[in-house]
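Following this message is one structure expressed as structure tokens.
The complex appears here minus one protein chain, its other protein chains still in place.
Chain IDs A, B, C and D follow the sequence of writing; residue 1 opens each chain.
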Amino acid sequence: MELYLYLALFSPLVSSLFSALFTATPKKQFTGIVASGLIILAFVSSTILLTHILSGGDVVHVELMTWMATGDLYIPFGFVVDQVSVTMMMVVTLVSSVVHVYSIGYMDHDKGFNRFFSYLSAFVFSMMILVMSDNFAGLFIGWEGVGLCSWLLIGFWYHKESATWAANEAFIMNRIADLGMLIGLFLVYWNTGTLQYEQAFAAMPSLSTDILTWMGIFLFIGAMGKSAQFPLHTWLADAMEGPTPVSALIHAATMVTAGVYLVIRANPLYDLIPNVGLFIASLGAFVAFYAASMALVNRDMKRIIAYSTLSQLGYMFVAAGLGAYWVALFHLMAHAFFKALLFLGAGNVMHAMHDELDPFKMGGLKKPMKATFIMMTLASVALAGIFPFAGFFSKDLILEVSIIEHHYIIYSVLLFTAGLTAFYSFRLVALIFHGEERYKLFGIHPHEAYKFMLVAMSPLLILAIIAGSFKMTYFEMVTALLPATEYHVHSVAMYWIMTIGTQIFVILAIAFAYKKYAMSPVTVPDGTSKMENRLCYKILINQYYIPYIYQEYVVKPYRELSTIFWKEIDMKIVDASVDGIAKIFYSTGENTRTMQSGNLSTMLKWMVAGIVALLSLAVVFGLAVRYSDEIKVILSGLGVQ
Amino acid sequence: MLDHILSIIIFFPAVAGILGFLVQKDSVRAYGIAVAGIEFALSLWLWFSFDSSVSGMQFMEQLPLVPAFGINYILGVDGISVFIIILASFFTMIGISSLGETKDIKNMIVTLLFLQMTMAGVFAALDAILFYVFWELSLVPMLYIIGAWGGPLRVYASVKFFLYTFTGSLVMLVGMLFMAYFYYQATGVWSFAILEWYRLILPESFQLWLFAAFFLGFAIKVPMFPFHTWLPYAHGQAPTIGSVILAAILLKMGTYAFIRFSLPLFPDASVFYMFPIAVLAIIMIIYTAMVAYAQKDVKQVVAYSSVSHMGVIILGTFALNVEGISGSIFLMIAHGVVSGALFLLVGVIYDRRHTKLMSEFGGLAHVMPRYATIFGLMMMASVGLPLTINFVGEFLSLLGFYQQSHILTLLAGMAIIVGAIYMLAAYKKMFFGEVTNEANRNLPDVNKRELFALIPLAIITVWLGIYPKPLLEPINNSVKSVVQLMHDKAITDEAKSRIPSLVKGIEITKTSTPEAH
Amino acid sequence: MLAPVNVSLDSLNLVTLAPMLIPILGALLILIVEVSKANLHKTLYVMLSLLFLALDLGAVLESAGVFAANGTLLGVFDVMLIDGLAILAQIIIVGASLLFIPLALTHSRFHEFSYPEFFALFLFMISGFQFMVASDNLILIFVGLETASLALYTIIAMHNRDKSFEAAVKYFTMGALSAGFFSFGAMVFYALTGSVEINQISAVLSANHYADMGYVLVGTVFMLGAIGFKVSLIPFHTWAPDVYEGSSAAMAGYMSIVPKIAAFIVAIRFFEFLIHSGVVWLEIALYASVVITMTAANMWALVQNDVKRMLAYSSISHAGFVMAAVLIGTTQSNSALFLYWMLFAFTNLGSFSMLWISRQKHLPEHQPSDHTYDKFAGMIKTSPMAAVVMGLFMLSLAGIPPFALFWGKIYLISSAVTAGYTILALIMALNSAIAAYYYLKLIVYMFMKEPVMGNDGQVYISNSTISLQVIIGIASIGTIFAIIALNPILEFITSFVYNSGY
Amino acid sequence: MEIGLNHYLVLSTILFSIGLVGVMRRKNLLMLFFATEILLNSVNIAFAAISHYYGDLTGQMFAFFVIAIAASEVAVGLGLLIVWHKRHGNIDLEYMSTMRG
Partner (left out) sequence: MFEAIAFYLFAFLTIVMFYITVTTSQALHALTALAAGMILISAFFFILGADFLGAVQIIVYSGAVMALYAFGMMFFDTTRELKEKKGNNAIIVGLSIIAAVLVVVIFAAPMVSTNMAAHYPMVADAGNTQEVGIVLFTKYLVPFELAAVMLLVAMVAGIVLAGKKMDLSLTLMDEAEIQQIKDEQNKKVLS
């Protein structure tokens, strides 16, 4: 099985390096094909590993070599394929295989074609390290690695100012969280003496709650950055500047879920500190609602999906925070499928619309883009959680968990959010595919994507539909590692009321969306309509003014402070004081050199003056010596020692 | 020959430098590369014959110079110093081979060879005076390099560099003389041998003063805030090769000296001053990073980033445990490689455009993709991305210091944020966007000569990031003995508890070591 | 009636006179040669002087052997005192003179060297200095001092241009004032103790426990004035820069070494017993003047435009630095004084010789004095070897290891540390940093600036002859490889100083 | 009223101070040399007096040598002045300040 592990791990690396060889050359179709092939190889290996684990095989654990060893610290390159990581591997390799193949078409006309595959495969490799590592340090490698690839890919079109800005924003924001993560690591190391999951988790129960709480908080701060939780969420929406396959892979399916993965991975820790868990869950619920609310009014197709991702991440954190790790993981998996599908569909639309992102400028695309229409609709249905699609199983489970754990506020927030989710999803679908063909106003002739791209998307479509049916298989597998809490509402009646109630609520939301955006005529908003001048609309469209606040109260002051530090403090105080000391010597020399007037008479006077000065000193001293006793008396009278 | 390999490594370039005067002007570059290559081969040989499982000094050489005053020619390397020596010879080679069109190239190469002598000497010397000799002597070639080949403010910059460091080290010299005097009092003979000094246990009050004296010398060299202002000038004005060697090797002298002198000689003072120094280090990290962000000149960005990174090294050093000190030593090497490479990269663009202002550039990634790639790699290494060389050092340094103070480590950890900010901003300004300046439209990409210098650095950056063990293991062994020595020598309870003992349960009796008073 | 005085020749120890008599004989011989045949070439006199100086050095080393075997030697009614200090000082005096004399053989012709009187006066001067250091009798010291000084004034004036006359007159007049100070000081001590011999003075003073502190202080003040003038302590230094500028560069280099070491010996002999027996005032006064001399001279050197004048101020600073050894007054510090001065002799003679070798007869328009900084601009381009050598001397003067002066510096600072003068040690160290600035200034000009238009480098070696090159070669070898000879020298000095009781 | 050593010392000091005044205020070098003669002569009085009161000849010896020194100085000093005067036609020290700073 080690072979498959290595294959799964390293074939993306090979793919990346292979593509990197051709970065300086014009587009080569085969780099895309080879890269996709290698990723698919990784997928196959992961599948084999999955079947191995499913069939009750042992956890595959290898230690490649020592990375760092000094003092008591010992960090190997260790990789483990267990129930959790294999799930993640499956998600990662599957989605990335799809995205790779898809990208061959999507990036067809881009001159950075080869480079794109290099970056994309590098991302897969980093992600594989992240999920497969058997220790926190390895996790951190992957953590930073995906950050790097995310930076590269967001800024892939580096000639665009907004893209590079977004890339840097994403990287720096992630760095802020990474600091928390790093501190978490230090805490783990100094308290348990190791960074290996197994030993560290084994040592944790004997630690005091305070330390564990801090550990949990700092690790979660790390997770917050990567999973774009409030207040570190702004980068995710901006990250949509990257190519759409990137958004699908990184900013929907895989990287952003790393935070959830971390919490799941550290479940022995979070089990010990339920308060932190509750905080995580509350934050998750808040983010779920908060993001969904922003998605309601947004006019950027990709941003809407990004907010939806954010919202779903909130769901996952709710589950993870409440201790339902397997539920979180399950939703993670299901979400990966339908969200990636949604993004890829959006990519098709963008292609068709020549990179137009405003859904208000589309409409009626279901005719020219039938396949895409179907896929996106189904994905939205899955997202909305309609039975029997994947979202239903995973998302409803989270609602159940919250009610079973008696967190009714969370439950009601989540329930409300589920309605919002359905609304904005179908608002999007309706705006794009239904109604009038507004795109004609802009003189665009949309066309369907390449066939093979659609084919490539089909596995996701299938999974988005049927993933829910694997729930029990999955449950049995994963609970070998995670706490096996089955969440059942106590009374059957209650269960049905809840389920059906939710379904109805969601369907009503969908219907409302259709009514508003598909049935009634839609105009491109131009800032004049009544709704657009409402306060709440303004707040939402401006993302609660958070980016503005960051820009005005963090970025700008930082820049100004930097300039002040440089020009005022460094140059005018620190440096000037050093130069000042030198200048004092120099100017003293310059001012006193007149003493050497060259006049002999003056020189003689100086000599006599020297003698007189010495004599005066001598007399003072002589008197002091002679009358030392009296002087002491006087001084002591004055209070001097 | 192996018995005298250190002497050979030190004096071979100097002798070759003198002979270099006789080489014809057009051929002198080849001569320089050849000499530096041999020197590098010698240092590699040193590495291969180095027994990494031994914690003590190896290849010791001893020759009385002025026995009446206790000055001896003592050389030796341990895991702490050996790699910096190798790095020095490596950078001399890289530097000479990357030299482009330079006026008075013969003088430059001879100067570089002399500089190499002093650098090897500093790290191999085990006698304080010998150390001081090389330490001061290293200023002279650098003075000349900056002053003769530098930018418009070169004279100011070079003299400032020289005088500033010289002043600090003179105070250090007084400290050294004090140490020798204490040794004389305790044993009746003069000695400047560092290993002999290690046996002294000084009372805390003396330690504090002596530590301060040594600190001034080292801190200016490092350079620590607020003694850092010579560095931007020196880097800003120096030619590429000068900046490379200054950043890669010369700055390391200060931090190396902290580990070689301050920690083992004054364990109690080290503990006493740990927090003030850590605060300074944190100011260095954050403040200079912010200053770097405000810069308009890309070389100044790299220069200030050096200061910022040196802050992390200082912090690791004053973690006073094996993890931190090993990390800081590793980071010295890492920072040497990375900042050296960054300065080389800045030199590449400066050679082409004769400006270093970032506003002059923009969109270079279109024009010079290979350049952008290597720059990007080095920038990421500088930012401390895992699996690059810098991360190992930074991680261990911060990890080590976390044991001493949580809050301060948290603040120091800001390094990874602020570092990313100025680096990414600079990268964005230079490489991203459209090509706006017509002068940049047709810039040639990095050429073979430059690649020859840059590729090895890139390889090292990644290789040691993934597999730091060849360095980390010997460093670890030597650091362990230093930490143990410090623990044994510590006299205050505070110090005893702050510095971990590695030998559990065995307490070395104090009577075996002479006590000065 | 008076009884006849019986003196046995043995008890006179006439051998103690030998080193001083040799140069006197040489001078007389030169005068006789000149009288008998005029217009002989200067090389003859140079070689004669060299021969006599070599003999002199031989005699000094001979007495060094005697000292090593028998200890301090008194001679000729105890007027002569041949102890370690005297021998060491004579070695420096004669050695530096040996290095100086060949500098007369310049390519261009200069006035003083063309006349044999110069060499006669020079040898007389040396014997004067030798008497000065080889006695503890204030009378002999005074007469020796004046003999040497009068010869020196004349030698300076013999350079024969306006500046040198001015220098000689200034030096002479101030010297006369300081002679007054010396005699007044000696008078006070004579009044106190009834003796003019330093060891007697010391013995009597300690016998009555310095009962007349007022008198002691007055005497000390005037002695300090007189000796301070000789070693150029501030504010008695004002002659130094002008005299150095006025005399030839070679002479200036010589003056920065030999007269001062003679004065240092007197200072050691006179001040150390005072400090050690608790004249705290002297300690304070010396401390202050040492610090002021070091620092202020450095600051003035910073602002000079002429290299020779800069070196003059730097010599003042170095003298102040070394005076600290007298203040500290331990065996180590006294040894350090000699070590420092020997190494300083090499370095400073070397750097002044470099100026001498570049001396032009007619200055170009843009050059207001003999050795402006501008003159050396871009020297590395036009005359690299000379630039490197000059740079070497500058680095040594700045105290950059491993060049000669560094070793003297650390030994001296170490002696301050050892004796507990920590602050002084720090001030001494930091002064080196200030000093480094103006030495660097010359290096900056030489290595980092472009040559002045029309300077083809010929100017730097306009005076060059083999003998000058040899001297510079010796000086630079001494400067670079000082470390090799350091241990024997140090042991030699220390044993001599220690056995003399200092 | 006995004349003691102190009287002579005080006299010597007063004369010495007069000499110092002369040294400081004279601009004519010849006159300045007069003042230096006064300095040395004043000390000689003291030496002779001490010698007398202590019954010791050393003081007279010192005075004797001081006279010799003074005489020699006159010779050299006048020589220097003659050289200067030949060139410049004056012996005023105000004209002697080409070197300064």
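The definition used in the following text is that a contact is a pair of C-beta atoms (placed from the backbone, for glycine too) under 8 Å apart; a residue touches a chain by one contact, two chains touch by 3 or more.
Quick caveat, the model's predicted, so the values are computed rather than measured.
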In the full complex, displayed partners of the excluded chain: A, C, D
Of C:Leu29, C:Val204 or C:Leu430, the residue in touch with the unshown chain: C:Val204
Candidate in contact with the missing chain, chosen from C:Ile22, C:Leu53 or C:Leu150: C:Leu150
Touch list for chain A against the chain that is not drawn: 601, 605, 608-609, 611-612, 615-616, 618-619, 622
Chain not shown, touching residues in chain D: 1-11, 13-22, 24-28, 30-31, 33-35, 37-38, 41-42, 44-45, 48-49, 51-52, 54-58, 60-61, 63-65, 67-76, 78-83, 85-86, 91, 94
Hidden partner chain, residues of chain C it touches: 1-2, 5, 7, 17, 24, 31, 76-77, 79-80, 108-112, 114-115, 117, 120-121, 124-125, 127-128, 131, 137, 139-140, 143-144, 146-147, 150-151, 153-154, 157-161, 164, 191-195, 200, 204, 208, 211-212, 214-215, 217-218, 361-362
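In the analysis below, only the chains that are shown with their structure count from here on.
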Mean-CA-position distance for chain C and chain B (Å): 43
Length of the line joining the C-alpha centres of chain A and chain C, rounded to whole Å: 76
Distance from chain D to chain C - Cα centre to Cα centre, in angstrom: 26
Chain B, residues touching no fewer than two other chains: 163
For chain A, residues that touch 2 or more chains besides their own: 582, 593, 596, 598, 600, 604, 608
Touch relationships between chains, expressed as pairs: A-B, A-C, A-D, B-C, C-D
Chain B to chain A touching residues, read off their complex: 160, 163-164, 225-230, 287, 290-291, 293-295, 321-323, 326-327, 363, 365-366, 369-370, 373, 380, 385-387, 391-392, 395-396, 398-400, 402-403, 406, 409-410, 413-414, 416-417, 420-421, 424-425, 428, 431-434, 466-469, 472-473, 475-476, 479-480
Chain C-facing residues of chain D, complex: 5, 9, 12, 16, 19, 23, 29, 32-33, 36, 39-40, 43, 46-47, 50, 54, 56, 58-59, 61-62, 65-66, 68-69, 72-73, 76-77, 79-81, 83-84, 87-88, 93, 96-101
Partner chain D, residues of chain C touching it in the complex: 138-139, 142-143, 146, 150, 153-154, 157, 162-163, 165-170, 172-173, 176-177, 179-180, 183-184, 186-187, 190-191, 194-196, 241-242, 245-246, 303-304, 309
